[in-house]
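The complex appears here minus one protein chain, its other protein chains still in place.
Right after this comes subunit A.
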């Protein structure tokens, strides 16, 4: 049984312009100790999916699914009070903006210890020692003196380390990291990513790594879910996906990696944008931007078809995994 099992999850937001489906019938499973990468452009529904898993969507986000279980517990019917016992303890999350994700009015120590106090009932010296140990584990120098520091005294990288310390405080079985390095300097990005992977290995926890950086996924994930406009476009093991992408969107994303475009004068890009609330095409959602789209693609929505060792949402999966030589979308 997978640790996290989601079947046909949709998230709808009610806006003045009408109902907007940010996530549209996605399936997602994560096994114990597995690292799953979710990639996609801005607006593809990655973050909304993770917030739905955490139960952090506001009251105007409506979550519908055929199944959404964590360790066998049904998250859909679980009462809020019971869900809070899991949230922050067994499932924890690291966010994109470390500088604004910590409460500016409370010390680092307080914010770490709060989680331990609420979920594990620790207090006094034991609590303090656990907090120091956690700061040490996430690579913060002089952890003892950092306990009394306020968030504004920390750099972005340090803040993200503290956020990670809070997230792993109660030894979660699943850690959701939503673009944890996007807001950081390039040099710090690598450190934070290495830290996440190291902690994941040491603790054997499952990790959902949400990113728009294919390179990050290649280095860390075992399985990749490529999302496009709220749907899963392709889901495959990481090696196979990079070697032989089957969905034209995945292929285009990979071609847009600078390291794959060596010798080319221009970096290939994908024209256009993810369709918004008002301009969803009738057929395949990627068809307006897809070079291979034909009449069928524009008229009919493809389902997720089985391909090789995964699935892809395309009528005409790329045969050899590459777009025609020298061409870009």
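Throughout what follows, a residue touches a chain if its C-beta (ideal position, glycine included) is under 8 Å from a C-beta of that chain, and two chains touch if they have at least 3 such contacts; residues count from 1.
Keep this in mind: contacts and distances are computed from a predicted model.
J.: Pick, from "TonB-dependent receptor", "Aldehyde dehydrogenase", "ABC transporter permease subunit" or "4Fe-4S ferredoxin", the protein name that UniProt gives for the chain of this complex that is not shown.
T.: "ABC transporter permease subunit"
J.: Specify the residue from the set A:30, A:86, A:221 or A:284 that touches the hidden chain.
T.: Selected residue, touching the omitted chain: A:86.
J.: Return the single residue from A:102, A:131 or A:205 that touches the missing chain.
T.: Here the residue in touch with the unshown chain is A:102.
J.: Considering the whole complex rather than only what is displayed, give the residues of subunit A touching the chain that is not shown.
T.: Per the touch rule, subunit A residues meeting the hidden chain are 54, 56, 81, 83-89, 92-93, 95, 97, 100-106, 114-115, 118-119, 150, 152-153, 163, 166.
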